[in-house]
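Below is the structure I would like to discuss, written out as structure tokens.
The other protein chains are all here in position, but one chain of the complex has been omitted.
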Amino acid sequence: MTAWVQTTIDGLLDGGSYAMVGLGLSLTFGSLRRLNLAYGATAMLAAYIGAWLHARAQAPIWLVVIAMVLSATVIGWYVERLCFAGTHENGSLPQAAPVAGTDGREVVALASSFAVWMQLEQLAVNLLPRHLNPFPSLAASSEWTLGELLIRPDRLLVMVLAAALTLGLAAWLERSRTGLAWRAAADHRTAAHLVGMPVARLQTLAFSAACALSGVAAFAVLSIDAQVTPMFGMWVLLKGLVAAMLGGLGSIRGVLWGGLLLGVVEAHAQTLLGAQGREFATYALLFVVLTGPWWRGDRAWSGGLRA
Amino acid sequence: MSDRIHSASAAASGVNGTLAQAMRDALCHLPGVGSAAGVHAVGLASDMAIMSLLALSAYLMLLVGRVSFGQQAFFGLGAYASGVMSAMFHAPLGLALAAGAAFGALCSWLIALPTLRLSGLHYAVATLAFGEMARVGLSAWHWQIPGEDGPVGPAGIDGFRDIRWLLENNVAPIEYLVLTLLVLLFVLGLLMQTERLRLGVGLRMIGQDDTLAAAQGIAVERVRLFAAAISGGLAALGGGLYAHRTTYIEPAVFDPMLGVHAVGYALLGGLGTAFGPLLGVALDLGLLDASRLLPGWRMVIFGGLVALFLRWRPRGLLDEALVHRLASHWRHLRSGRRTPSVSLPATRRTP
Partner (left out) sequence: MLEITDLATSYGKIEALKGVSLSAKAGEVTCLLGPNGAGKSTLMLTLAGILKPQRGSVTFEGEQLVGKTPAEIVARGMALVPENRLVFPALTVRENLAAGAYKRRDAAGIRDDIDAMFSRFPRLRERTAQLAGTLSGGEQQMLAVARALMSRPRLLLMDEPSVGLAPLVVAEIFTIIRQLHAEGVSIFLVEQNANMALKVAQHFYLMEQGRVSFSGTPGELADDDVIQRAYLGHKRGPSPDAAART
């Protein structure tokens, strides 16, 4: 019984990382109804910049954090301008450049964000060509004990941070004027124009904020591992995508539950089926959630940004 | 020489070259054809033909309006299936390839049943999930039977070695290249022919607007399922060709990066014609080759160019508009007239 609880706790703590990593992705998708394939690479390049500063310039940790968040934001701005900004004209009416096919523009954004993903990953690897690169470590040296249970305080901190960021962002979206504007612009572009919202600017801001969040998430996760590898980009994208999707793409609170659920399922799958079973379970869970009869495709696809 | 190729390309392609790296390994496994440059050219051409099949399978799904990030799974399943047939059951190459293709088609059809009703993005993620499930499944699959030089068969994460049908039957790389090209040509012919039939038009209609297509009497779901099956078969066929070319396959090669690349080639090359994906493959692999001068910057430049380019031509290079224009120019050239303009009958004269 204790073992089961321990596994669940471990899963929840890992889930915090997943939620944090998925937060930016869900925000982007909710705001733009587009999947940003370059999301993981953005976090990775920011992480590599941080690692470089740490290893080559002996930068202190606070500087690494700031540099990562700033570079993620700047990179995000670049990605948005290049891949997503032009996919909507001012107003979504026939006067805008028509691309055949209902998903035409979404597919184009997908393709160009994929191209930028390749670009950013290679830039990162050029910066630090080795496979294993040291990263500033905030890992805990010991575990807390709670009766018979062991809890790693660093992972707990990440989970708490994830919850704080998620719930904080959700509350801000619900209560603030700008939060309302983000949600309105995501809900109906033309109507948002009509009430005077600067839609393009709002969406650029939301996108940049999402990437800044990815920088924070990257730091939090990597500071526990104390190293970063070229696989990080793909890891961020995949875990973030699963967490966001489980909670409903575009739902901010949903990312938290999705991440936690993913963590718990993975932890138990590992116990029962080993490392490969764990990996399999991640994707099987996603597949089942997506294709099951309970998937209310209409509601989920209506997209938009929901707190 | 092979070491230098390995390390240079490993540095150049970095993380996004798992398949490229494997292809480079393959270049060094097969016996040479005279000069090193000859080996290289033959190898590159074979790689491009094989990748084209995978890109065509992604293209077919794009035609019916679905972005699939899971085609690499059928590529891998086809590779393993045909490898099993030829290396473990000693089937001739043709049968092995056909069996692999059939298996891929079946798997694709089965997966399509629950997933095709999902909207674009959710479908893409579902296929991505399936792709990873297949890869992890293959990593856990052990099945070995005794062979001449030891056990033969899939060894989980260590892959499947000794798919040596080509070596055992003394097929030179250039002969294999010709075979691969013939297969590709055959597939292209089939696809181009389909475009002229009602089926081809129907496929494109479904991709543009499936509600409208249904209103025209097209059985949208069935045609989509059919397209999914064919695309799975194409990918698996490419996988079978790949397995025999490299003689060694491992699950790590069949990762999402491969599938996303396939979609990228189709989108970049253009969705107007089956030659589009080939163009995309040629551009990327050709550039990979040419830019050995600039190791480490290929993707930085190429990626940026692609993203810029897509803003200007969202349907790729050979998009439907261009294909239409080229086709009408071709028709007028053949009939000896220039592009006609609206004109009154020449015989009208004012009295």
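Note that the chains are named A and B in the order they appear, and that numbering of residues resets to 1 at the start of each chain.
In this section, a residue touches a chain if its C-beta (ideal position, glycine included) is under 8 Å from a C-beta of that chain, and two chains touch if they have at least 3 such contacts.
If you're wondering where the values come from, they're calculated on a predicted model, not measured in any experiment.
Asks: So there's a chain missing from this view; which of the remaining chains does it actually touch?
Replies: When the entire complex is considered, the left-out chain reaches A.
Asks: Quick one: which of A:P134, A:P198 or A:G274 touches the chain that's been left out?
Replies: With A:P134, A:P198 or A:G274 as choices, the missing chain is touched by A:P198.
Asks: If you put the missing chain back, which residues of chain A would it touch?
Replies: 90-91, 93-95, 98, 177, 180-181, 183-184, 187-188, 190-198, 302, 304, 306
Going forward, only the chains that are shown with their structure count from here on.
Asks: Which integer distance in Å separates the CA centroid of chain A from that of chain B?
Replies: About 30 Å separates the centre of chain A from that of chain B.
Asks: Could you please specify the touching residues of chain B with respect to chain A in the complex?
Replies: 11, 14-16, 62, 65, 67, 114-115, 117-122, 124-126, 128-130, 132-133, 136-137, 139-140, 157, 207-209, 256-257, 260, 263-264, 267-268, 296-300, 302-304, 306-308, 310-311, 314-315, 320
Asks: Please give the residue numbers of chain A that touch chain B in the complex, ascending.
Replies: 35, 37, 82-83, 86, 97, 99-108, 110-123, 125-126, 129, 230-231, 233-234, 238, 241-242, 245, 249, 276, 279-280, 282-284, 286-287, 290-291, 295, 297, 300-301
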